[in-house]
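Note that one protein chain of the assembly has been removed; the remaining protein chains are unaltered in position.
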Amino acid sequence: MYYVNVLLKSHKFVIGAFVLVSIVLLAILYPFINTADPKDLVAMAFEPPREGLILGTDNFGRDVFLQLAHGTRTSIFVGLLAGIVATSIGLVLGLISGYIGGLIDDVITTFTNMFIVIPSFIILIVISVSLDVRSATLVSLIIGFTTWPWTARAVRAQTASLRNREHVNIAKISGYTTPRIIVSEILPYMASYVVMAFVLQIAAGILAEAGISMLGLGPHDTISLGVLMQWALLYEAPATGAWWAFVPAALFIAAISFSLNYMNSGMDEIFNPKIRGN
Amino acid sequence: MNNKHIMVVENLQTHYRTRLKEHVYAVDGVSFELEEGKVLGIAGESGCGKSTLALSLMAFYFPPLHFKEGSILIDGVDVMKLPYEKLRTQVLGEKIAYIPQAAMNALNPTKRIIRFIEDIFHEHRPKMSKIQVYQMVSERFKSLNLPPRVLEAFPNELSGGMKQRTVIAISTLMNPTILIADEPTSALDVTSQKVVMSMLKKLMEKGYVKSMIFITHELPLLVHIADDIMVMYAGEIVERGKSKDVIFDPVHPYSKALMNAIIVPEKDMKNQKLSAIPGAPPNLKQVLRGCRFIDRCKYRNDICFSINVDKISEIRHSSRTYRCIFDIDTLQEMYKKESQSDGR
Partner (left out) sequence: MADNNVILSGKNVTRIFGYGKKKVTAVNNVDFEIRKGEIVSIVGESGSGKTTLARIILGLLKQTSGELLFDGKQRKMNSYKDRLNYWKNVQAIFQDPFSSFNQFHKIERVLRDCVKLSGLSLTEAETVSRMREAFDFVNLKYEELYNKYPFELSGGQMQRVMISRIFMLKPNILIADEPTSMIDVCSRATILDMLMKLRDEINMTIVFITHDVGLSYYLSDKIFIMEKGKIVERGNAEDIISNPKHPYTIQLLDDVPKLHEAWNLG
């Protein structure tokens, strides 16, 4: 609770959180107000925004605003799941290689570096192409399994510096086992760091999904912000001047990404001792 | 025979303002005079305010350090009344030079030493050419036993002691009147420490600086370099006197405790009873009244508690000053009784 109070003092965190929460609330609550199926045809194609249709219709004649709400839900779900998967993998690998060092560290680091060198987006494309059926869950997992290296490296560096603290040595000579040392002496000191990494991984996940969907390799039969963008491009919404079919989606992607990064920046100011010194 | 007073400080009060708008009264009414040709040692433990005093003497006030009141006269001029530009160009580096604790970290790791020096001269002596600078500097380095090869080196090629000496040499190139050294040897090995102390002594001998203020918590150093010593506690000066008097015959109970905690590798030191004082110094975030040492003093009595003054005033006894309500004979009697019962 103390941490929440401190975070609320950071302007950056509050602004970011406000934007994010507003978008999330919209995405969650609006479909309860308007319970129609976003794939229903409600009007003519590319009708501009008017009363009853806040953002007009897309190329098929479907309610864009409703699609936006549903799409945001999917995108955030993908971001969250991808973030959890990536952070978990990165955390475990980073802790092990950072604490134990030696050969294990070399092996894990080489493995991590392999993933870093090959752009995760390319792997994402290759895997997505080879699968026939892609659900939102599957896409999240693929993103999670390809974006963990960043967290792994960060956690490894932190762990390596924390393991030299004397209380770690005291724990050793008090008979603590290695797993116990990692969990009770190292992990708590990294908690804020891990939370920040998680936030950034969510943002990365959402952007990755948007990118992959725009290429047509996103989840099937699901509306996401990336898919909305893809449809707009496929069916030439920009050429027709129907900005409502793609600008809001792009803005939402940008806004979610921005708010997460801004929150992270606020947290950094609070938690990072080097910045706090000023 | 009174030497000229190069620096006169009168009731200096400076404080820190924290982010949460609290005030830390680090220097709370310090007055003293510094004579020409003398070294003044300031002794105290961490948190007593001595480093803050050093910064304050340079009139170097940037948030969170704030000046409250008092005067600092250097060669008769109150530096607090000078505009910042004059302070920067005519006082800092020229009249006063300051060496912080890990001064060696001031060296820019990407520049050779001589380039660093050229930048300084560009600011303070723009009329000198690079060749003139090089000549002057290498002569000065030679006279201070610093090998001239140091000038062409990068900082990371030099040892800790060498770097510290280089910074000290550079800081005194303009022959400042006063040199303030804040724990110049604390971050160094024992061997480097001796070389740095030699250099500081040489600076005085050759007249490159006229007077020095040497701040440390390592008292044995002061025996060998300081003419006078001031002992600082909780933002105040609790004792002042000639070096040998303060160390071997301290008056104030805190000074006595400090001197009794000295450990040196001398014969008979093994049998000495080392003293320790319980508790910790008072919190300087509050306004303190009366005796600041009262909580930890083993010689206190009811009178000490019943006194109702803002500050304990200083008593002057020949060349010594101390801040206690007891007179010097009473205190020295108490000390004598104690050492007899300790079997010393």
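Order of writing sets the chain letters: A and B. Residues in each chain are counted from 1.
Operating definition for what follows: a contact is a pair of C-beta atoms (placed from the backbone, for glycine too) under 8 Å apart; a residue touches a chain by one contact, two chains touch by 3 or more.
Everything numeric here is computed off the predicted structure, so don't read it as measured data.
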| item | value |
| --- | --- |
| Per the touch definition above, residue among B:Ile277, B:Cys291 or B:Cys324 touching the missing chain | B:Ile277 |
| Candidates B:Ile96, B:Leu221 or B:Cys324 - the one touching the absent chain | B:Leu221 |
| Touching residue (missing chain; options B:Glu266, B:Asp302 or B:Asp329) | B:Glu266 |
| Candidate in contact with the missing chain, chosen from A:Asn5, A:Thr110, A:Ser130 or A:Ser174 | A:Ser174 |
| Where the missing chain touches subunit B, by residue | 45-46, 189-191, 193-194, 197-198, 201, 217-218, 220-221, 223-225, 247-248, 257-258, 261-267, 269-270, 272, 274-278, 280 |
| Where the missing chain touches subunit A, by residue | 165-167, 169-177, 184-185, 188-189 |
